[in-house]
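Yeah, one chain of the complex is gone here, protein chain that is, but the others are all in their spots.
On to subunit A.
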């Protein structure tokens, strides 16, 4: 983080007070958002979102697992975030851990709701295969490649896009087994079901600088903040989660005002995101079609290698399914490439 001189700080705060920020935006204007889906073909779903200088990738991997005994009728979802040292040198080693866990917790709370599963953005019962025995485990990984403020909003947008891009294979449970045995399951290679993301919320972060608050702060603006409130709103306009960061306290009326502003902004943001995501998916389909027409294994190999390179950005972690997949290259390569082309 580069520091700002007193004069520059004054200029920044003055701009926010006059509703004219450093790049000409108004207080409640977002930077242009770019979405790319399907960036990691080995994952079930992936997306890359760029908001100004902030660049994040989210991926979704689905694995067969056993539902927890407390909630036998629901699948499981886990969210992990990694801040790469390419974003900030301070993120190297253990530097980014605090920020990563804070982001992961905020995202988990807003996507999955409470302990009982109430208010979850993702319908966990749709992940169930056989009650009490087999379910899908979703591992959502986020990677911050470049950080220029507003990480939480970018990550939530990337996760929403990745979930829209996710295709979970259809599963057929074979003949009834005894209660204590694992049933045989047949994972289809051909048929997939798209994930329903209409109820996934988006996060809007409002940063308070001086006496005003702004949306989509850059890293410089964030360095001048007194506090920030991140509100996750779903399509219906319900608040799914709320997080407050920053040292200074806020009057309750300010928080209520922020909530109403966030609700108002969420509509336009949702619509913008949805149109970007569908444009990105259309782009991706076009690319795949071109691949098919080219007809060679080579082009698919190249896209696969690209995904390996982007996959190698992930550190090795216990729950990081992407890296494991990269390790299993060898004999499964060809099959994986065929599958990813979704013939």
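Here is the rule we go by: a residue touches a chain if its C-beta (ideal position, glycine included) is under 8 Å from a C-beta of that chain, and two chains touch if they have at least 3 such contacts; residues count from 1.
Basically, contacts and distances are computed from a predicted model.
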By UniProt, of "Pyruvate dehydrogenase E1 component subunit beta", "Calcium homeostasis modulator 3", "Ribosomal RNA-processing protein 4" or "Checkpoint protein", the chain left out is "Ribosomal RNA-processing protein 4"
Touch with the missing chain holds, among A:25, A:61, A:74 or A:160, for A:25
Per the whole complex, from A:7, A:93 or A:249 the residue touching the absent chain is A:7
Even though one chain is not shown, subunit A touches it at residues 2-8, 10-12, 14-15, 17-18, 20, 22-26, 29, 32, 34, 50
